[in-house]
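So the structure is just underneath, and the comments pick up after that.
After this line comes chain A, so read on.
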Amino acid sequence: MSLVFYISSFVAILATIMVITRHDPIHALLYLVASFLAIAVTFLSLGAPFAAALEVIVYAGAIIVLFIFVVMMLNLGKETANQEKGWLRLRVWLGPSILVLVLLAEMIVVLLQPQPTAMPAAVVTPREVSLSLYGEYIIAVELVGFLLMTGIVGAAHIGKHKKKNLHRYLQTYPNLN
Partner candidate 1 sequence: MISHLRTMWLVFIHLFKKKVTIEYPEKRVELPPRWRGRIVLTKDPDGGERCVGCYLCAAACPVDCIALQATETEEGRRYPEFFRINFSRCIFCGYCEEACPTYAIQLIPDFEMAEYKRQDLVYEKEDLLINSQGKYPGYNFYNVAGLDAGVKEKGKGKDEEKPVDVKSLLP
Partner candidate 2 sequence: MTVMQHIWIVLGVLFVFLNIAAGLIWVERRLLAMWQDRLGPNRAGPLGLFIVLADTLKLFFKEDWIPPFADKWVFILAPAIVVASVLMGLAIVPFAPGIVVADLNVGLMFFLAMSSLGVYSIVLGGWASNNKYSLLGALRGASQMIAYEVFMGLSLMGVVMLSKSFNLTDIVAAQENMWFIVTQPVGFVIFFIAGLAETHRLPFDIPEAESELIAGFHSEYSGMKFGMFFIGEYLGISLISAMTVTLFFGGWLGPAFLPPVVWFFLKTFVFIGIFILMRASLPRPRYDQLIGYGWKLLLPLVLLNLLVTGAIALWLRS
């Protein structure tokens, strides 16, 4: 199983790098899907099939589709590509890269520490996942529920618009309506 783990992690990293370096947003999103699938396989090899399935259903199957949906409708052309090139100046990317490099260094240090524990191999069943979600982490689940609810209410508010296809006679004399 550890071989699967290493291969899929490698694929995930490679795909993520491709995501960052692609010019065409759709291609970048496709690599993102590949990366999510690789991460799902990583979960699977770590003994978390439920999380793996959810990763594919929710992230790869729904969220990225919505991303692609939006990008498809934006109709980005050469102009936007040039505009974005203008944004990539040294001043802009220097700060974030320094911060990211610090994080990378930290991660390398952590990875180089001697690891006392082996990779967990026990399979986490859906039952255990649900029990911990609705037992230990109930507060977090509820909070996430609230958050999503606000999102839905907001979307409903934005999407709501009065239907107004009246006959012109009724438009002239609105109090008849």
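These made the cut because all candidates are chains of the complex that A comes from, given by their letters.
Heads up, the rule we're going with is that contacts are C-beta pairs under 8 Å (C-beta built on N, C-alpha and C of every residue); 3 or more make two chains touch, one makes a residue touch a chain; residues count from 1.
As the structure is a prediction and not an experimental result, all values here were calculated from the model.
Of 1 or 2, just one candidate touches chain A in this complex, namely 2. On the chain A side of its complex with candidate 2, the touching residues are 24, 26-27, 30, 33, 40, 49-50, 52-54, 56-57, 60-62, 65-66, 68-69, 72-73, 123, 125-126.
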